[in-house]
Structure formats: C-alpha cells, structure tokens
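Structure below; questions to follow.
Missing here: one protein chain of the complex. Every other protein chain is in place.
Order as written gives the chain letters A, B and C; numbering starts at 1 within each chain.
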Amino acid sequence: MPELSETVRVRVRFSEVDALQIVWHGNYVRYLEDAREAFGRRYGLEYMHIFESGYFAPMFDMQMRYHHTATVDDELLVKITYRPARGARVVFDYEVTREKDGLLILTASSTQLFTTREGEFEPSCPPFYEEWKRRNGIVL
Amino acid sequence: MPELSETVRVRVRFSEVDALQIVWHGNYVRYLEDAREAFGRRYGLEYMHIFESGYFAPMFDMQMRYHHTATVDDELLVKITYRPARGARVVFDYEVTREKDGLLILTASSTQLFTTREGEFEPSCPPFYEEWKRRNGIVL
Amino acid sequence: MPELSETVRVRVRFSEVDALQIVWHGNYVRYLEDAREAFGRRYGLEYMHIFESGYFAPMFDMQMRYHHTATVDDELLVKITYRPARGARVVFDYEVTREKDGLLILTASSTQLFTTREGEFEPSCPPFYEEWKRRNGIVL
Partner (left out) sequence: MPELSETVRVRVRFSEVDALQIVWHGNYVRYLEDAREAFGRRYGLEYMHIFESGYFAPMFDMQMRYHHTATVDDELLVKITYRPARGARVVFDYEVTREKDGLLILTASSTQLFTTREGEFEPSCPPFYEEWKRRNGIVL
C-alpha cells in the first residue's frame, strides 16, 4: 500500500513561545492542523471537499508526545502520514523535527470521525471517503 | 443620555504572556471581545441577536494604546462603554486596568459596521438597531 | 488517599468556535490549562512555585478524547484531578462537561516532567515535589 504523506515547514513565531521561551505546548495543535490542511490539498481531502460531500470530520482523539522543546525562529518540519484504518475514521500520525539538525520535537496522532451536517454521528464509511480510499490505493 | 457600560474581570493565563513575561499585545483583542460579549448579554446586543435580525456586525476599525504591561496571574478589569454615534455603526471604548491598584494598562476603541447575511455592506441603520437604541435611551 | 481536584467554569468565546460553529479542538488545551492553573493556586503547585524551586515542568504527554461538541456561550465545567504516580511526573486527568445538563464534552490527561532551569531532564523527584506530595497526603 502506498504511504500517503506530506511535510510542511513552520517557523516558530515570537507570539508562540511562552514565558520560558519555548513553544507553548498548545501551539503544536495548530502546526498539526497546518500539516493536515496541506495533506488535504495534496490528496483531495480538504475540509471543504468533505463538507460539500455532506459531512463534517470533527476531531475525536488527539495524542501528543513532547520530546524536545523548540524556540523562537526555529524552523520545524511537520510530517503527516495517513494511517490506513478500517471504517469511518480518518487517522493521521505526525512527526515534528527541527530542520537544521533533525532533532525530534514531537510525535502525535489524531483520529477524526464523521458526522452529517446536522451533527449526527455517521458510523458507516461515507461514499466519498470510500471512493477517496480506492483512488489512493488504500485497501483494508 | 445614560452611559451604557459593563466590566469583566480576566485573569492573565500563562499561555497569554510572551517570552518577555508580559501579555502578548495581540491577546488584548480577546479581552476586549470578552467585554463586548458581556455587554451584549447585559444589554441585548449579542452576536446571535444581530444575526437573527438578519445582519452581521464585522469589525471595521480597532485602535489600541498600550500604557503599561501586565503579567501572569494579574487580574485585569476590562470596562467597555457604548459610544453613541450616528448611523449604522456600533462604537465602543475600552479601558483595561489592573484590579489590585487600578494601574491603567490599555485604552482602546472599536467600530463595527453592518452587513447583510450575504455580506453586502448596509449603509443605513438596521431596524433592530434603531429599536435597540430607542430602548436604551440613545438619542442622536 | 485524598482526591485532589479543582473545577473551573469557562464560557465559550465567539473567537473560540470555528467555521462549523463548534469549539475548535485546539482550544481545549487552553481550558485544561485554566484548570491546571487553578489547581496550582489551590494546592500550592503554581508554575512560579515550581520555577522558584529551581525547576520547570514542561508538558511531556497530552491526550484528549472529544465526546461531544460545544458552541458559543456554552458554560463548561473543567474538572481537573491529580493522579498519583511514582517518580518525577505530574499527571492530571480532566473532564469537561456542559454545565446546564452535564453532557460530557471532553476527557483528557496530561503528564509533565521536570527539567532544571538549564533545561536538563531531571529523572529523580525534586525535593519540593516530594515535600508537596507529603503535605497533600500522596503516598506511593
């Protein structure tokens, strides 16, 4: 099965570090989202495409493990990889490294489920997502 | 004319100060919004009420003057005062002080205009806002 | 062993919901921090106390499970509970519920480790933390 992944570069903003001069831990959620949006644009799985197909894909689970700290002006590489999973779930793994030396900063994973536009949980795989998996060679 | 005002207390969060240990200047926009929402609840001018009347009230102009810095765990009082103004505008003045000693931290003002739900600029005063002014004794 | 816990109330701000009108998933990190800071104030485990004892307590692991969505003006209760754990770790569990009906919104947990002020990882339990545990009846 092909590995679907994308990498984005983010530069740590002054306003993203805290009083200890390190990136405030909550800001990584934003970096992960940057990567997820870039993945969506590359592979045709954008929020808007999901929405136009009649669904939302709200976050269901998120886990982050902080390995090293990062600070102002650090250039970080955020790699996102699609993890094939059965059923109506979108699962991603993430790895954030410091560009200049490859230091591992953060690993993370996220799981999104589907709801209809009315907010009802959708337990079976939406047709557009089945089609997306097929198109990208995801077989389970 | 009556002065319409409201005051909210905010405690500076750890994640709101920057590497210099002072509140990052952009976070005051959030504090001002806290005050504006509390004003809306008190005087019946909430976002949702405006929306249900068929309008949006996007920000048009915002000015902030920083007098002193604030730091983690400071308790701040954010006072918002309605400034009567002709036409289809909602203008507020703000004053942020440190609760324990009254030190002036920030003064600000904001102006919102109206658009229809389709995003068209609305140059004349929406009926619901005329009614709101009348009900609150605002005569111009 | 006593259960050490604290609860804070947060009102969802307009700026905290996303285009789908639900709280953006990253904002819960902030709510959890609110609770952690309140816990620190109540039980004497504030950032500043840790810092003055010669340590930092950076985030090492964070997990969040999203059960239901919340929206603008929802009043949420964020309960934080100290989870006794061996060694040089500070572990908390969290539960976010909607105040008006008790609906479960989010469960989470976080683990912080200790570093010296120079950023060196501290594998053994800092004296101030041993003392804190003893004072609060935490025996392991």
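In this text, a contact is a pair of C-beta atoms (placed from the backbone, for glycine too) under 8 Å apart; a residue touches a chain by one contact, two chains touch by 3 or more.
Since this is a predicted model, take the numbers as computed values, not measurements.
Asker: Tell me which stretches of chain B touch the chain missing from the display.
Answerer: So the residues of chain B touching the unseen chain are 20, 22, 25-26, 29-30, 33, 56, 58-66, 69, 119.
Asker: Mind listing the chain C residues that contact the chain we can't see here?
Answerer: Contact residues on chain C toward the absent chain are 14-15, 17-19, 21, 24, 26, 72.
Asker: Given the full complex, what residues of chain A touch the hidden partner chain?
Answerer: Residues 13-15, 30, 33-34, 37, 46-48, 72-73 of chain A touch the chain absent from view.
Assume only the chains that are shown with their structure count from here on.
Asker: Among the chains, which has its CA centre at the largest distance from chain C's?
Answerer: B
Asker: At what distance in angstrom does the C-alpha mean of chain C lie from that of chain B?
Answerer: Those two chain centres are 30 Å apart.
Asker: In chain B, what residues contact two or more other chains?
Answerer: 14-15, 72 - these are the residues of chain B that touch more than one other chain.
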